[in-house]
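Quick one: the structure is below, and I'll ask about it shortly.
Complex shown without one protein chain; remaining protein chains in place.
Chain naming follows the written order as A and B, and within any one chain the residues start at number 1.
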Amino acid sequence: MFGDYSIGDLGSIFVMQGFAGLILFSVYVLMALGLAIIFGQMGVINMAHGEFMILGAYVTWMTSNAFQHYLPSLFSGYFFLAMLLAFLVSGALGMLVEWVLIRHLYKRPLDTLLATWGLSLILQQTYRSVFGAREVGVELPQWMLGSLKVTDSIEVPINGVFVMGLTVLITVVVSYVLYKSRWGRQVRAVVQNRIMAGAVGINTEKVDRYTFGLGCGIAGVAGSAFTMIGSTGPTSGQLYIVDTFLVVVFGGAASLLGTIASAFSISQTQSTLEFFTSGSMAKVLTLLAVVGILMLRPQGLFALKVRK
Amino acid sequence: MLIGHQPKPFLLAVEALTVSFDGFKAVNNLSFYVEENEIRVIIGPNGAGKTTVLDLICGKTKATSGSIQFRGKELTKLKENQIVQTGVGRKFQTPSVFEDLTVFENLEISYPRGRTVFGSLAFQRDDAVKQRVEEVAEMIFLKDRLDTYADQLSHGQKQWLEIGMLLIQDPELLMLDEPVAGMSVSERAKTAELLNRIIKDRSVLVIEHDMKFVEDIAHKVTVLHQGQILSEGTMEKVKNDPKVIEVYLGH
Partner (left out) sequence: MIINSRFFNRSELIGFVALALVLLVILPLSLDVFRLNLVAKYLTYAFVAIGLVLCWGYGGILSLGQGVFFGLGGYCMAMFLKLEASSVENTKIQSTPGIPDFMDWNQITALPLFWQPFHSLTFTVLAIILVPGLFALIIGTAMFKRRVGGTYFAIITQAVAAILTILIVGQQGYTGGINGMTDLRTLKGWDIRPDHAKIVLYFFEVFLLFGCIFIAQFIRLTKLGRILVAMREQEDRVRFSGYSVANFKIFAFCMAAIFAAIGGAMFALNVGFMSPSFVGIVPSIEMVIYTAVGGRMSIFGAVWGALLVNFAKTGLSESFPQLWLFGLGALFIAVVLAFPNGLSGIWADYVQPRIDRLLASRKSKSGAWADNSVADGAPAE
């Protein structure tokens, strides 16, 4: 399939597709970060994760509408507020869901999966009833629309750069929170031994609730970023859920670095393949490769040895 | 008296066994030998690596290096179920029985026949099975509870049931991890009696903290400390070993 292209052609194809892949990578990373916290740290399979992301996207859309109507002068900066709101709204819903649903199911991971699937159906229908079945698009402020000329032949869109910068920032913050802060230590203590953690005075219920909330909040931010590259509909989140789970599992569920590396390799493979075959075949080949590798190496790419 | 006198072959020969968890050597260059019909007790402080040694022998944990020979067969290369089939039985520290099945069914599953998929489809609950199950149930004091679901049993009864599940396998090497821990005084006495009965005609490897119990049954004692052997020999010898005294009194 490479036969028709010269070496030079191939080089620029890889650069261009590589950049397209980087945006996909950012969304994957943001989605997967939240999931890595919830699944990797808590062991909960949240099938409604995509719906939490879409909630963030809808919040962003509403914020942008509100600014257009009431504060057009500040429109250029609305995105920052929107992201914060997306984080808070998704996070708050996440905490509510943890309280109502998840906390009863920590011992039954497969049942959590089913219950959160039920939740995802309810959320999808809620979005459809509230926002309508049609997909909505967010209008970006002027400064995000242009592109940066890096060299003569390579141009990169500003919103892509913005999304990536954002991803890096959030990743750094999340890693800090998880690995360096006192709270992160508590989270890991609870994960490793709930009873002991409780015995040494950690409020495990509170840790669970905030961890779940944080994961959902990050999904909300991912949704915010998502509005820049795709339009938002009630079921848009579902399209990403399998991919994101594979990203997390492929990276080795407990490792953030693994999650990032795996998001990178999956998104790059897919967008590179996309150039050579149809989009659907690219996706099939990528997923097949991931599933194939997972069968050979079920612990994922970067798993630690853990005690069973 | 004969020229080619051969030393009696060991039933179990553990040599230079090491396992490392992310650099931490839970068992470090360990060697010991168990003879036929020997009752060996392993003692040692918490975290010494006792459970890990049993895990290594029965295949639950893979060794980093070293060898485990059982009747001349290398166990480190076998899968768990193959190790069981060569004649090694293992009881876990926490009782692990099948709570959704009855006592009878628990024992029946452990009966060494029909262990493949299709073998288990064709398995018949014939007289030989029933007889053997009843025999073992009698030994483990559960004869009149054959139809009880295992989740109804007390902690001690579950421990007995698990011992019964091993007995029915009739292993040549029986490994028991703290069999009387968490039992009431009367249950302890009964268990000692049970163990004394079942350890005939086989080798046994027991981990236990109850010194009185150890003294009663052990032929030889191995003291583990930080993954290595601190002392080995008769109870009398071990008890008076200054290194052992230091470790036990020093913490």
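Remarks
Note that in this section a residue touches a chain if its C-beta (ideal position, glycine included) is under 8 Å from a C-beta of that chain, and two chains touch if they have at least 3 such contacts.
The structure displayed is predicted, hence computed values, not measured ones.
Only one of the listed residues, B:I109, B:M139, B:A181 or B:I217, touches the absent chain: B:I109.
Summarising the interface, chain A meets the missing chain with residues 39, 43, 45, 101, 104-105, 108-115, 117-122, 124-125, 128-129, 238, 242, 245-246, 249, 278, 280-281, 283-284, 287-288, 290-291, 294-296, 298. The omitted chain makes contact with chain B at the following residues, 58, 60, 79-81, 84-85, 89-90, 92, 96-101, 105-106, 108-110, 112, 114-117, 120-125, 162, 165, 169.
Definition applied: only the chains that are shown with their structure count from here on.
The distance from the centre of chain A to the centre of chain B, with each centre set as the mean of the Cα atoms, comes to 48 Å.
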